[in-house]
Every structure is written in C-alpha cells, then in structure tokens.
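All protein chains but one are shown at their positions in the complex.
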Amino acid sequence: MVPNDSLVASAESRFRRFDADSSVTRPVWIMSLQKNRRAWCAGGLLMLLTGIALVGPLLAPHNPLLPAGGPFMSPGHGGFLLGSDSIGRDELSRVLFGVRTSWFSALGVIASGVVVGATIGLVAGASGGRIDEVLMRLTDAFLALPGPVLAIAVVAALGPSLTHTLVAVSVVWWPFYARIVRGEVRALAARPHLEAARLAGATRLALMARHLLPGAVPAIVVTASLDVGNLILTLSGLSFLGLGAPAPAPELGAMAARNLPYLLQSWWVSVMPALAIFILAFASNTAGDLLRDSFRDT
Amino acid sequence: MSPLAFAARRVSAAIVIVLILVAAMFTLQHLSRTDPAHAYLGAGASTTAVAAERVKLGLNQPVVTQFFHYVANLAQGNLGVSYRTRNPVATDIGEYLPATVELAFYALVMALAAGTLLGVASAGKWRGARVLKFVMVSGASAPLFLLALLGILVFYGHLGILPATGRTSSVNPPTGPTGFLTIDAVLAGRFGVLLNALRHLVMPALSLAIGPAVSIGRVLRGSLMTVLREDYVRTARAKGLRERRVLLSHALRNSVGPALSMTGLQFGLLLAGDVVVEQVFAWPGIGYYAAQSIPVGDFPAIGGVTLVLGVGYVAINALVDIFQRIADPRIKL
Partner (left out) sequence: MTGMQGSIGLADGPGPVGQVGPVASVEDLRVTFRRGGRNVHALRGVTLHIAPGEIVGLVGESGSGKSVLGLSLLGLHPKASTKIEGTVMVCGQELTSGSAEEWRLVRRRYLGAVFQDPMTSLNPTMRIGRQVAEVAGNTDEAVRLLNAVGIADASARLSSFPHELSGGLRQRVMLAMAIAGTPRLVIADEPTTALDVTVQAQILRLLRRLRDDLGMAMLFVTHDLGVASQVADRIAVLYGGRLMEVGESADILERAVHPYSNGLLRSRLTLLSGRDRPVVSLAGEPPDPTNPPEGCPFCARCAFVEDLCRQSIPEPVEIRRHHQVACARAGSLTEITDEALAPWPQRADPTGLAVLVHAVTKTFSVGRGRRRRPLHSLRGVDLEIAPGEVVALVGESGSGKSTLLRAIAGLLRVDSGSVEFGVPGDPQMVFQDAGASLTPWLAVGALIAERFGSSGLSRAERGQRVEHALASVGLPPEVRSAKPRQLSGGQRQRVALARAIAVVPPLLLCDEPTSALDVSLAATILNLIGQLRRELSMAVLFVTHDLAVARIVADRVAVMYLGRIVEIGPVDSVVGDPKHPYTAALLASVPDPGVELKAVMGEPASPLDIPIGCGFASRCASADELCHRSDPQLDALSESSDGPIRSIRRVACFHPVRSDEALGGGGG
C-alpha cells in the first residue's frame, strides 16, 4: 500500500511517537485517563446515580407506603417537599424508593444483556462458520421482533410483577448486545493482529481473552451506558401500563399512571415521578455520550 | 442480485419472522395464568361446565394439535374471543385499528420530518448546534408519559387550546369509508371535523414522535458527519458543484441508510409507546384496547394486539430494507 499523506494521521502518530529519552515508563492507561477528563466525568456521574439510588431511600422522611398527612398537599406544604398523594403519602419518599427500583432494574437488565449478549457475540464472532451463522440467525430473529411490544405480551401472560417485567425485558434485550459484540469481534478478527498472534503461538483461549475481547470492551461499555436511559424509559412505560409491581409499591411509572385522574387538580402526584425518570435517563444518557466521545478520541 | 430478487428474499424472511411471532404468542397463551374455560364461564362455573368448556375449546387435545388449530384459526382471521368484551378479538381490533394506524402514521411522519431536520441542523457547525444537542439528549431522556402529561397540563389545562382525550368531539363523525377520520372528513367534505380531528391528533402524535425523532436525528447526524468526511464528497466539491447539491445528491443520499434502519427499529418503540399514549389520551385504538385488557388479564385481546402490531413492525422493516436496497446497490441480504 501507500504512504498516506494524511497530515492528521501523521501528526497524531508523531504526537504519540515513542521517545527514547522521555518518560515512557509511565503506564499508558494513566496517561490516557489523565488526558481523558470526559471518561472520569462519565464514571463519576454513573457512580453518583448509583449512590443516590442506594442511599436515597435511607434519607426518605416518611414510610413510602403509609399516609403521613393530608392528601393532595402541594409541594412544600404540610411538610411534604414534593407534596402528598391521594391518600396523604409523602411523594418524595415514594419517588426516592422508586428511583432505587428503576435504577437497579435497569442495571440488572443491562448486566444480563451484556453477559448473555457478549458471550453469544464473542463465541459467534470468534468461531465464525456455522456456529456464527446459527447464533446470528437466532439473534436476528429476536431483533426482527418488536421487543417492547413482545415484553408487554410476556408480562401480560405471566401476570404483572416486577420480576416478570425484568425477565421479559431481559429476554428481548440481549440480542442487541450479541449483534454489537459480534460485529466488533468480527472486525477485530479481520485485523492481521489476530493472525500474527496465532502465528506467535497464542492458544485459542489466549486469542479470545487477550487478543479479541479487550478490543470489544470499549464498544460494550459505551453501548451499555447509552442504553441505561433507554431501559429506564422502557421499564417505566411497562410500569405505567400496570405491568410492574402491584399497587402500593412505589414504582415511578405506576405512580404517574395511577394518579392520572387527578392530573389537573394535583399535577405533582403524576409529574414528580415522571420528572424523576427524566432526570435519571438524562444523567445516564449524558454519561453515555461522554464515554462515547472519550473513546472516540483515543 | 436484482432488486426484485432481493425483495422476494426479504419478504420470505419476514414471513418466517411472523411465524416465529405466532409460535411465541401460542406459547404465551399456554403460559398464561388464566384458564380460558374459567375466564369465559365466570368464577361461579361448575367443574363439569368447565370441563365441557375445555373440550369445546379443544384444550384437552395434544399441544401440537392445539397449535395447528391456533394457526388455522389465525389464517381465517380468528384471533379468539376476548374475556373482557366477549367479542371476537378480530372484530374488536377491526374496530379500533384505524384509529391506531392513523395516529401511528401521523407520528411517524412527524418523527421523520423532525428527525431529518434535527439531524441536518445538528451536523452543521453553527451556534445553535450545541443547543440542539441538549434538546436532543433531553428528548431522548423524557418518558413518553411525561411529555403527554405536560402537554395536557399546558395545552389543555392551562391554555385550553387543545383537547385532552379522544379522537374527535364531533357528535356524528363520518364513519366510513376508510376509518381514518382525517381522510373520511375530507371525503365527506366536512372540514370542521377534519380540523377537530387534527387538533385531537396533535398532542398524542407529538408525544409519540419525539423519542423516535431524536433517535433518527442522532443517527442521521452521525452518518452525515461521517459521509461529509468521505473522499467522494471532496470530489464533488472539487468538481465545483454548489454546496446544496453536494449536500443533497452526494452526502444526504449516502447517509440516509442508517437513519432509515433506525426508523424501522424506532417503529417498534413507537408501537409500544402507542399503548401508553392511547391510554393517557383515551385514544380509541388497539393500544387503548390492550391497556384496558391488561388489568383483567385478557390474554386473547393482548395477544391479538401484539400479533397485529408485530406484523406491522415486521412489514415496515421489510419495506425499509427493500427501500434501502434500491437506494444503495451494494447492499446484500
């Protein structure tokens, strides 16, 4: 091939050029993290949200399931920071508990999606041939079905409950990750570095674990972090339709739905939980964007 | 492969997917916690009556036989009988479907238009691009019902300029021939009804469209920015073509592919969101029908709606793929 005269490329490679008498001994990841404030911000944001989800309920001023005062108190009145609902329960306490459920449900589904999807994607991508074909046909069949609609049907059949919702959504969620990981792995496997490693004597396991998987990690991390927001929204939608935990449980989507009849009189009872969902999703989407940009730069 | 052969292959693939969907629905029906015999006869039915009903429904037969019955019934348009309304599900859906199709159509058109605008506008380097990016992240993060609730609070509750529920407030809206109120109103020459119907459509369609619009916009932005760095765009500029021509006939055409795929995928989310939106706005479509069926565990109704929405989704995605193949001759199935 050709000496490419792209100045950008040469400038970049020169910028990274190894310099025998400078401090190359410093590990690369430290340098890249220092360079990468965005990744730190994103990680911090995600940790912060997890912290709020963990600690929030401990700070709840009232029991989320029991009335603590008069009904329909507007925000800031009767000792209710976010108001009270139709039977006088503290909206803030219920939202804090709801945030915990939403956040960890989303993380749980993502985790299962990543584990199942990444395993299938890695196996398919690394093996190629018939195994790849069979696994990807399966994945494609799942992807060709309207996942969220199917999830409604699954939960409706199994009966509304948080567990059923999580199972249903997990079942339709993994194929996305399988596709992405498989794509990454195929792209990496086409690079000569894999053949070079094979010739250098790397075992099959070493090829997968050392020479393939680490390359797919950035894509998995970015996709997963961008996906948290989607999941929070999808789960809240199912909860809104009454497919989540049954009545008294403080679930954000269900809270918004059950107080719909009082919307025009006491807007906060429905809007506060919906706003909480929005904030969760917005923060995790921002973190995902930051992560994606930081990986794109390096 | 010729475009026609591609279309044939794509359609047969879609049929296979629909068959998988049918099998999934049958399995779910079996997993369903409600015994149909009980459901039809009511809680007070005697054991013998239930047993007789089970025989009548064919529930005592082997699963495989039941599956073939299920498929055969489907082929004849028989989706079973709703536990709740006691009507054939097909009849119910037939009644509610036009409202949903109309809503989904307007939402999709809005999503496409807004998505294209957002994508093109945010790909450029101008002052508003940052603001747009913020708007887009917000749009992608807002639950559909938040948009719907805020819409109702502001435009119905506060300003009182848009209606909050239903398809129309006309006393005797036209009922035929298409079932799509906006078209029927035009056909009947009743423009007052048309305006009324459009006003009812605005909020539901808009809250449904915003999420997909942002997704489409983001994907279009990404692919447009990639394409604008391509060598052939440089070639087009080197030819001395006008920038608008470079953008439209070289850049945009090559970047719609990913956005189109995204539109297909987003259609699935739009359909799921449809159930929520119809519930909020009491829109008399199949989503509302399904939402009403959920609390009472009316699986035949929910399964029927799922099948209809699923077929719609598979069909739209097949169309998207065929359209893409026409746009880009390099695509292989």
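Letters A and B mark the chains as written, and numbering starts fresh at 1 in each.
The definition used in the following text is that a contact is a pair of C-beta atoms (placed from the backbone, for glycine too) under 8 Å apart; a residue touches a chain by one contact, two chains touch by 3 or more.
None of these values were measured; they are calculated from a predicted model.
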Listed residues A:G44, A:P61, A:G128 or A:P214, member touching the removed chain: A:P214
Touching residues (missing chain, whole complex) on subunit B: 1, 125, 230-232, 234-243, 249-250, 253-254, 327-330, 332-333
Residues in subunit A touching the chain absent from view: 1-18, 20, 24-25, 27-28, 191-193, 195-202, 206, 210-211, 214-215, 297
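Note that only the chains that are shown with their structure count from here on.
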Distance from the mean Cα position of subunit B to that of subunit A, given in whole angstrom: 24
For the subunit B and subunit A complex, residues of the former touching the latter: 13-14, 16-17, 20-21, 24-25, 28-29, 31-33, 137-138, 140-146, 149-150, 152-153, 156-157, 211, 267-269, 271-273, 275-276, 279-280, 290-291, 293-295, 297, 299, 302-303, 306, 309-310, 313-314, 317
In the complex with subunit B, residue positions of subunit A that touch it: 141, 144-154, 156-160, 229, 233-234, 236-237, 240-243, 253, 256-257, 260, 263-264, 267, 270-271, 274-275, 277-278, 281-282, 285-286, 289
